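Left out: one protein chain. Kept in place: all the others.
Chain IDs A and B follow the sequence of writing; residue 1 opens each chain.
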Amino acid sequence: MTIATSTELICFLILSSIIVGGGIGVVLIENIVYSAFLLGGVFMSVAGLYLLLNASFVAAAQVLVYVGAINVLILFAIMLVNKREPLKPIKGLKVRKFFSGCVCAGLLALLFRVDITTKWSTPGPQAIGEIATERIGEHLFTDYLLPFELASVLLLMAMIGAIVLARRDTRSIQLEEIDPVRENVIKSSNSNVLIDQSPD
Amino acid sequence: MITTLNIVFVAVVNTGLDLEISFNHFLEGIGLPSSIAHLLWLPLPMLLVLSAALIGVLVTVWLERKISAAAQQRIGPEYAGALGILQPMADGLKLLVKEDIIPQKADSLLFTLGPVLVLIPVILSWLIVPFGQNLLISNVGIGIFLWIALSSIQPIGLLMSGYASNNKYSLLGGLRAAAQSISYEIPLALAVLAVVMMSNSLSTIDIVNQQNTAGFLSWNIFRQPIGFLIFWICALAECERLPFDLPEAEEELVAGYQTEYAGMKFALFYLGSYINLVLSSLLVSVLYLGGWGFPIPIELIANILGQSANDPIIQIITGSIGIMMTVFKTYLLVFLAILLRWTTPRVRIDQLLDLGWKFLLPISLVNLLFTAALKLAFPVAFGG
Partner (left out) sequence: MVNFFEKATDYTRNAISAGKYLLQGLAVTFDHMRRRPITVQYPYEKLIPSERYRGRIHYEFDKCIACEVCVRVCPINLPVVDWVMNKETKKKELRNYSIDFGVCIFCGNCVEYCPTNCLSMTEEYELAAFDRHSLNFDNVALGRLPTNVTTDPSVIALKELPYLPEGVMDPHELEEGSKRAGKLPSEVLTNKKDKAPIGEQKK
């Protein structure tokens, strides 16, 4: 065994143990903030696995999208709604836990079956390494153009929906209810105070 | 011994200053197997770059204090070493021996992890910073994209330390920092994308090489002036420097997410912010100011002087001039950042987000489209 392969093996073992341990932790830990941070750790280790597979672009994209955007968003949501009161006890929690545990175990068993029965071709296809970025772009804009565009339209719709939900036009309704003195204040706060718009 | 030196010299020259090969040649000449030589080589560039980053930070801190003093008609640090040059060392030493306090009701694990998570991605980003044709740790194919990806980890560390401090100012500071770096990452990435589109590569080496065809006239700042401005504004926002230092706005948030930190943990934040500043300046000089390129092409000067550009001495001179040019450009930008710090007042949080989403984002999109159009129209000037 050369130095390179043994390093690879050690890295793989560490990363996968982080992923498994972190994943279990995300589900089981009571403190939701810890779960969110652990999720970030899991995402990072998945990026590490991609790096081991010589797919550096995918790894970087994983870090950028999952850690930099999604996980930060989750943390944001948790911290802005930072309620530390204990959750209400749910009826039949133990039964529910048991059932969800069963479903998870079934899924795991299914995955193991797939893993064992499939004939994996080892070693897998040669990693293309550096030119992967170009190849991904090529595929996205030729073979997979339709799913790519559909996904982007879907995201756009979600974004517009979020904007519509977030910006209900509350201002016009409020103005009628509020007394005239405060109305002026609100109006003036809407106009641009700092930037001098007048021509010199 | 002389023969080994000779081998080293030849190796240096032949590969255009590839130090790794020469180092390995040297060790093999002594009688070590090549795998051991490789292992011995591995940590060297990292240590070198790490110490370069630290020295860069020390110089930047000193410059910041001196230039700030000059802009305010003061003298600044004077007695620690000549012209106060040891003042940053003294600061660091002070932070090192200071008591490391973890507030009683803070979450001690996250509280400790936060500053580390802030510092590590910044240091890792130095992987891709080139000081010369072969003078960088790794010429990874995804190059500049790695930096963008790594810099998106930082807000997690900031949120972590903000949350773990159990302090409302820290939490607000952490949230502000995360919001700020998320909103400024997009225009930053788009500005980088325009540059990448022109050089057809994400690698920092290729980006610099593409700029150094005709001396300073072919620098990206002339082809991408708007992109340069967008990148610089976003870089300042990512570094949390004035006018975008809202996360640590003294008047409102005490010190933001750093409020509860002291001693070495605070020093990590401090180090992280300054390394980030130097790194951003380095990347601006790489992306827009021709990196290690001399304003007039070295080959041209060598030809005028009647020397071959492949001459060993010329190669060594070119390499050292390259390092000097990179550092010079970087510190010019650091100077600009310090000057901006004492010129511009801090923006409000709504102005910050307005600027990011309503001004920089559309402009950078337009810039990207415009670059694409120009690339199609004039492939000669805009990288065919």
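We adopt the following convention: a contact is a pair of C-beta atoms (placed from the backbone, for glycine too) under 8 Å apart; a residue touches a chain by one contact, two chains touch by 3 or more.
The model shown is predicted, which means the values in this text are computed figures rather than measured ones.
Here the missing chain is touched by one residue of B:46, B:101, B:321 or B:340, and it is B:340.
Residue-wise, the contact with the chain that is not shown comes from B:70, picked out of B:55, B:70, B:109 or B:324. Annotation for chain B: contacts to the undisplayed chain at residues 67, 69-75, 339-340, 342-344, 359.
Here is the rule we go by: only the chains that are shown with their structure count from here on.
Each chain gets one centre point, the mean of its Cα atoms, and the points for chain A and chain B are 27 Å apart. By the touch rule above, chain A contacts chain B in their complex via residues 3, 33, 37, 40, 44, 56-57, 60-61, 63-64, 67-69, 71-72, 75-76, 79-80, 82, 129-133, 194.
Those residues of chain B whose C-beta lies close enough to touch chain A in the complex are 35, 39, 110, 140-142, 145-146, 148-150, 152-153, 155-156, 159-160, 162-163, 171, 174-175, 178-179, 182, 185, 202, 351.
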